[in-house]
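Structure first, commentary second.
Here the complex is missing one protein chain, while the rest keep their positions.
To keep things simple, chains are lettered A and B as they appear, and every chain counts its residues starting from 1.
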Amino acid sequence: MAELIARPPCQGLLPLEIGTTTLSETDAGVLTSIMPFKGQEAALSEALIAAHGMAMPAANRTTGRAGIRAIWFGRGQVLLIGPSPHEALAWYAALTDQSDAWAVVRLEGAGAVDVLARLLPIDLRATQFKRGHTARTELMHMMASITRVGDQAFQIMVFRSMATTLVHDLKTAMEGVAARR
Amino acid sequence: MRIAGKGLIDRSKPVRFVFDGVGYDGFAGDTLASALLANDVRLVGRSFKYHRPRGVLTSGSEEPNALVTVGNGAAAEPNVRATVQEIYTGLEAKSQNRWPSLSMDLMAANDLAAPFLGAGFYYKTFMWPSQFWEKLYEPIIRRAAGLGALSGESNPDKYERAYAFCDLLVIGAGPAGVMAALVAARAGADVILVDEDSRMGGRLLAENCEIDGVPGVIWVDRVLSELSAMDNVRLMSRTTVTGAYDGGTFAALERVGHHRAARHAGLPLETFWRIVAKRSVLAAGALERPVAFRNNDRPGIMTAGAVRAYLNRWGVVPGQKVAVFGNNDDAHRTARDLLAAGVHVAGLIDSRHNAPDATGFPVYKGAMVSDTTGRRGLESITIRSVSGEDKLATDCLAISGGWNPTVHLTCHLNSRPVWCDDILAFVPSPSGVPGMGVAGACSGAFSTDRCLREGAAAAVAALEALGKSAPKTQIPDAEDAPYAIAPLWAVPGRGRAWLDFQNDVCVKDVKQAAVENFRSVEHMKRYTTQGMATDQGKNSNVAALAILADVTGRAIPDTGTTTFRPPFSPVAIAAMGAGAQGKGFAPERFTTSHAASVERKAPMIEAGLWYRPSYFPVPGETTWRQSCDREVDMVRHTVGVCDVSTLGKIDIQGPDAAEFLDFVYTNTFSTLKIGRARYGLMLREDGHVMDDGTTARLGAHHFLMTTTTAAAGQVMRHLDFVHQGLRPDLDVAMVSVTEQWAQFAIAGPKSRELLNGLFDADLTDAEWPFMACGPVQVMGVRGRLFRISFSGEHAYELAVPSRYGDSLFRTLLARADTLGGGAYGMEALNVMRIEKGFITHAEIHGRVTAFDIGMERMVSSKKDCIGKTMSERDGLSGADREQLIGLNPVGAVKQLTAGAHLFNADDDPVRVNDQGYVTSVAYSPTMGHMLALGFLKNGRARHGQKVRMVDHLRDLDALCEVVNPVFFDPDGERARG
């Protein structure tokens, strides 16, 4: 039998390099929404440590490292990025596969904060939004998740269907910042 | 005329520019106004109403006269203030509001008709007949009176928006603002210093002054270089804070491209900033006001501070023989600076009898300028004193009626400024904007020393509020000259004395308003249009108020003040809407089958933010109806494939998931078996239908809800509300999985045949009966299969992770093609659901109840649910309600239209006889005629009756038979079989 062919959300759109910033698609692996059941938060965190070596992140924070990360994803929700979730987690939380629901891109370079300042209504100053900090916010009317993954590097997520708009908006902002230099 | 050796322009960088087709030379650092004055160009525009010749009045963004159009064609920008526009090589500017040319403006005839064009002229003259207004008066007035014109073409310029955050926002980079920024920055606060000028320094750039023993310009440049080297400081020049809003939010407009000759394609013309600041310091300075006297609007008459600025900053003198007229000490400064620069000062006219003496020029104490001459520019002035009238030849008159603190931003949150008798001007109310301090001239402190002190003090106060300690700061040495002023608003006498240069409002207009009993300042303003031009009365409000106070016998503070609202200076709509041009207007959502649909030439239509295929044309089809009819036929007889991924999908898990669903749906889901789906109806709390869809039970504590495409966001919000706000006791977790799954309907008698072969085992009715659901392996990928139908045919919906959506869609189409089937689009989907009487939001439009759509039995009597109590109210059910019905055309007219209204066959089709309306129509290839769904009073009891469908807009009148809304296969055998 023929096989189904996988297609990444930003196929044909990325990478881009404009001025001092680059934009590339991230193959994040498995994305799992983890929503703890009532009163199970602590047990879930223990299970997460045991299974994946990291605790549940607090609000607006991440745990883990590149390739295997848990990012706070909203009220009562954490997104596990990278590995398949250990089945024990399902005792404590609702697990939902979201591997195909999000376009995940990485914006990196000297002007990255300036680019994002044109798209996001949140405070991204290095003193306020440090490496490992994450936020749920809107990016030009799109629900988005933003995580600082390096001094000059950000992970940006929007719904998969809006990948074209995401790239369009980021590209426009990158051009505006680059043209000022 | 340029003065050798003076000014901050860069004489090593000549700049060639064009004004009204003539080339001129200036230097880097010049504004268009300074460069034109350096070239002795005095006439730069015509006034709004009377088309009077006008010249540059000021040196800042408050300029009312020198408005020009910059650029050509689609990129032309009207109403640019020449006092703000920096020159660059290749700049092309044109004067406005003149025809055919600036020097010979035929509309200047308005000036001769001036006796008839006073305040209230339009109101009185064009009262009636009203039909003349649109056709006659308005076009003539619009042509005669106006500002620059838009190109009429789409704006090619790019605009940008951006956000910034800081501890302290300092607005204005004059001595007070710079000092505030310095003190706060040294204490470690995050500071944004904003100034609307191209160069920071404020009046220090325009005055001949010293700070700490060095020229003010040098001092300020030193401070700015210290600030620019600090990580916690952001300097934003060419940026005007245009509004103060709640929560420490400010709007600011940055001019990014206006001053650049060569603009990179990606460069925005302007950036509209939203700055959020914990504290702010307003150090916006003050604006000088003219004095009203007869013919005070001739080119060559300028504010005294502007004359000083042109001299000291740009090395320009706007005349050969300059006279100065004022009522305060500051006017003397202009005369002294001119004299020191070697300019001939013809005289200083001071209305005060006790005016200070001076050497080097005559001082006329207790005198006033009462009239002027000069057709296209000032030639002489008349000086009136106790000893009579004198004429003085002069080509430039510098006038000062005193300074108005720039209080505007402090008023944006509704506070009113306070009158201060010492300076005869309004100062900010202390409670203006929460978190905002004011410093320097905008608080009424006019000496450099007081500006520096107030700037430092405002910073210390802000630091304390931020919880930071302020290091001790040495205040630099600077002049602390007194500012004495005597009231002088208008020189008494006959003739027209201008107050509002931009809207051509004179002293007598204000007096006329008072005579006609428009005594409130707000009424006077609207009656005369004073203060309603693009300068928003910056040059005229206080004087107009003073004159109104005088003629109405009140004190100025009792007369009031007008309300300052954002924006402080004009903001292009394009800047406020930045990012929303073209594709930026709204996100586009594309399904995974988008590319394959476009390849098949399907026209894509918008469904909310989604793009969905309308139909899939095949060779030979020339209209959408041909394609649509074929696709319906195809699904009814073979098989069709349709992307249904846009329907909302919500994953609901938890021990209380079933109880939660029982509460949000009218019907019961706790009894649903695992592996089965059920149609559900959701009400709003007011008893009306919110949404519908099928929900599948994937596990004991695991459900998958589907919503309509249109209501997906609303339902998610609603579920979150019900859970968080009403039933937080329930242990349930919800997350949207709309984007995770690509889902396709495979519908038609051959749907099973199409699918068999894709899975490990063939589908059977026993294992996959109607409304069954479960996991499947699709070509090696974990998918989900649902046996549900929106077409009425034997049908399935197959979901796979979205990354495989494109591939699966192409596979399904290839298999459909071999079976004589194919893809179908929204049009065919809609026709088939109407044939089956399935509702969409065309029917559940917000005003219908479960009863209206015949689903009242779905509201379970065994449990409470959202909307249940209110749905049982009198009036929400019964024979009076308009109920869902089907309509077949039975008369000569066979066309039916959505939106048409229904009437009894014998009644007049007028509102009082209204019996209902049509919500959806389609041509049904299955039935061979048009069908309609609609709502009809007591409709369910009227099947078989005849009604008139009348569409008053399209002029249609069709006799219809009322029928069961399920036109096709009413028993549902095809979907079950």
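Please note the rule applied: contacts are C-beta pairs under 8 Å (C-beta built on N, C-alpha and C of every residue); 3 or more make two chains touch, one makes a residue touch a chain.
Going forward, contacts and distances are computed from a predicted model.
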Report the protein name recorded by UniProt for the chain absent from the figure; options are "Nitric oxide reductase, NorB subunit apoprotein", "Sarcosine oxidase subunit delta", "Succinate dehydrogenase" or "ABC transporter ATP-binding protein". "Sarcosine oxidase subunit delta"
Please work out which displayed chains the absent chain touches and list them by label. A, B
For the chain not shown, which residue from B:S101, B:S387, B:T671 or B:T869 touches it across the whole complex? B:T869
Touching the absent chain in the whole complex: find that residue among B:E621, B:E685, B:E856 or B:D914. B:E685
Using the touch definition up top, pick the residue from A:P8, A:G29, A:P83 or A:P121 that touches the left-out chain. A:P121
With the full complex in mind, choose from B:A108, B:V276 or B:C420 the residue touching the hidden chain. B:V276
Can you say which of B:R717, B:R847 or B:R954 touches the chain missing from this structure? B:R717
Those residues of chain A that touch the unshown chain are 59-60, 74-75, 77, 121-122, 135-138, 141-144
Could you please point out the chain B residues that touch the chain left off the display? 163, 245-249, 274, 276, 413, 434, 685-686, 713, 717, 720-721, 724-729, 864, 868-870, 873
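In this text, only the chains that are shown with their structure count from here on.
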Sort out for me which residues of chain A touch chain B in the complex. 1-9, 18, 33, 35-38, 75-77, 93-94, 96-102, 117-118, 120-123, 125, 127-128, 140-142, 159-165, 168-169, 172-173, 175-176, 178-180
Spell out the part of chain B that touches chain A in their complex, as residue ranges. 158, 160-165, 190, 256, 263-268, 271, 274, 276, 579, 583-584, 586-592, 609-610, 651, 653-655, 724, 731, 733-742, 757-758, 778-781, 800-808, 811
